[in-house]
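A single protein chain has been omitted; all remaining protein chains appear in their positions.
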Amino acid sequence: MRTFGYVRPADAGEASARLRDGARAMGGGTDLIPQLDRGILPSDEVVDLRTLGLSGIEHSNGGVRIGATTPVAEVERDPGIGERFAGLRQAAAAVGSPQLREMGTVGGNLCQQVRCWYFRHPDLQCWLRGGETCYAQIGDHRKHGLEPGDCISVAPSDLSAALLALDARVETTARQMPLADLYRKATDDRRSTLTLEPGEFLTAVEVPRAPDASAYVIAGERAAWSFALVGVAAARFGDDVRMAAVGVSNLPRQIDPADPTRDLPGLDMTRWKRRLLETLASDAGAAVGR
Amino acid sequence: MQVRLTINGQPHELDVAPHRALADVLRDDLALTGTKVACGEGTCGTCTVLLDGRPVLSCLTLAGACDGSELQTVEGSTPLLERLRAAFTAHDGFQCGFCTPGQLMSAAALLERTPSPSREEIRVAMAGNLCRCGAYEGIEQAVAAAAEGG
Partner (left out) sequence: MTAKLVKTEAVVEGRTEVRWTLVEEDDTPEFEDGAATRPIGEPTPRITARARTTGSARFTVDIALPGLLEAAVLRSPHANARVTSLDLDAARAVPGVRAVIGPGEGPENGDSPLSDTPGFAGAAIAAVAADSADAAEAALAALAPEYEVLGFVTGIDEAFEKHDFLVDPTEHERGDPDAALAAADITLEASYIAPAQLHNSLEPHAAVADWRDEGLVIWSSTQAIYDARATVAEAFGLDPERVRVICEFMGGGFGSKFGVGPQGILAAELSRRTRRPVRLVNSRREENITAGFRTPAKMDYTIGASADGRLQAVEASAVMGMGSGGWAFPVLEPVKSIYACPNVRLMVAPVRQNLGPSVAFRAPGVMEGTFGFEQALDELAEKVGIDPLDLRRLNHSEADPESGKPYSSKHLLECYDRAAELAGWAERDALRGDGRIRRGMGAASQYWWGGGGPPAYAEVRVGKAARPAITVGLQDLGTGTMTACAVIASERLGIPVDAITVYAGDTSRIGHGPFSGGSMTLASIAPAVRSAAHHVRTEILGLAAEMFEIAASDLTLEDGEIRSVDGTLRQPITEVTGKLGNAWISGSGSRGPNPEGMNVNTFGCQIAQVAVDTGTGRITVERIVAVHDIGRVVNPMGARSQVMGGILQGIGFTLMEERVVDPTTGTVVNAGLEDYKVPTIADLPEVVCEFVGDPDPHLKLGVKGLGEPPVIPTPGAIGNAVAHALGVRLREAPYTPRRVLEALGA
């Protein structure tokens, strides 16, 4: 049921302390508020991180640093990003709807929960939510991942694919690390796909250097406003093409441009996504001149 | 909690519970029922309002988080909104009209930022506002007509 407190923390220390006490971090609230309404990972308090001055885009030394609470729409509109990180701009433009891009933050996008329709079901408590069963595996998983596992839902963040291909790093209140290290598979003991510790939250994401070319391509269920069935990002640094995909695995995943579906056999209802992944990898490769 | 807001140019001071959505506060506390709620979970765009000029979903916006903000709703009157109203009327950019307040807000946000949008830009900017009656052709034409040089 929806009753919770709302806190604008004075500083990162207060925010961390409240998060350690069980509050949930809020950026734009577009993922969090519906979760609280449906009783998904409920909490008595939300902590608004937007008041901590973590918003902004800085270009320097060929790279770019984006504050965690920067609205996704600002990434989409930033001329420097459009010029030098086309793939990141395209990924930002692929996020949700225009309103969700205005509200949603970069950090929130990277840390959003899976969109699995069982995870989000108000009357079911699936394995990822701490329950016993991955309903998707025994149920309807037409939009799920291409590899078996305890949870077969797919990583949804368009930005994560683009940033992974760009070799981005993230900063948290506690450390710096490659973006890839922000994610891990959920385990029986720890039902989360994020490596963040209690009280820890993202403060910024940094792309150290601009690629020679980058792109993000998405296939959705309609022409606009659709989470990616599959999304593929590519970035070319000289002859080196790096690719990452969402919509295929539990985590945003680096893929081999020469063999994008390697280790992604597909499940009963998702084998069709292999073809989609191959097509999009080919399109993304072509877009960066591979 | 106490919240100070400017709504359509008028200052308001409100006492709201921290979990309450801006949409509910507008509709139930302030009787500004022009803003409609169709899904309540951020998927349809019906409840779109302009928060400091940005189109946001008032169903997912906490009223408590809007302290100090400027808000524009369909009840407001600006030259741009009037132009959009006339264009939606002339191009039949609605049928039942339930999504119309949100459509107008998204259109106003687009034209504030991009006074002469291309057809593609209109489609991108309006894609978050569902219209189940299917008035999209009229909406697209209306936004184009209300644009500079339209």
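Odds and ends about this structure:
Lettered A and B in written order, each chain numbered from 1.
Note that in this section a contact is a pair of C-beta atoms (placed from the backbone, for glycine too) under 8 Å apart; a residue touches a chain by one contact, two chains touch by 3 or more.
Only a predicted model underlies this, so the values are computations on that prediction, with no experimental measurement involved.
The absent chain, not drawn in this view, touches the displayed chains A, B throughout the complex. For the chain left out of this panel, the touching residue among B:P11, B:P79 or B:G134 is B:G134. Here one chain is not drawn; of A:I57, A:L124 or A:L196, the residue touching it is A:L124. Note that of A:D140, A:D181, A:D240 or A:D259, the residue touching the chain absent from this view is A:D140. Taking the whole complex into account, subunit A touches the unshown chain at residues 1-3, 115, 117-118, 121-124, 135, 138-140, 142, 219, 221-227, 229, 271-276, 279-280, 282-283. Residues 17, 24, 27-28, 31-41, 43-44, 46, 73-75, 84-85, 88-90, 92, 94-101, 104, 122-124, 126-140 of subunit B touch the missing chain (whole complex, contact as defined above).
The definition used in the following text is that only the chains that are shown with their structure count from here on.
Separation between the centroids of subunit A and subunit B, computed from CA atoms only, is 27 Å. Those residues of subunit A whose C-beta lies close enough to touch subunit B in the complex are 2-6, 8, 28-30, 33-34, 36-37, 46, 48, 50, 71, 73, 93, 96-100, 102-103, 223-225.
Looking at the complex, you find that subunit B touches subunit A at residues 1, 17-19, 21, 40-42, 45, 48, 54-57, 60-62, 64-65, 106, 109, 123-128.
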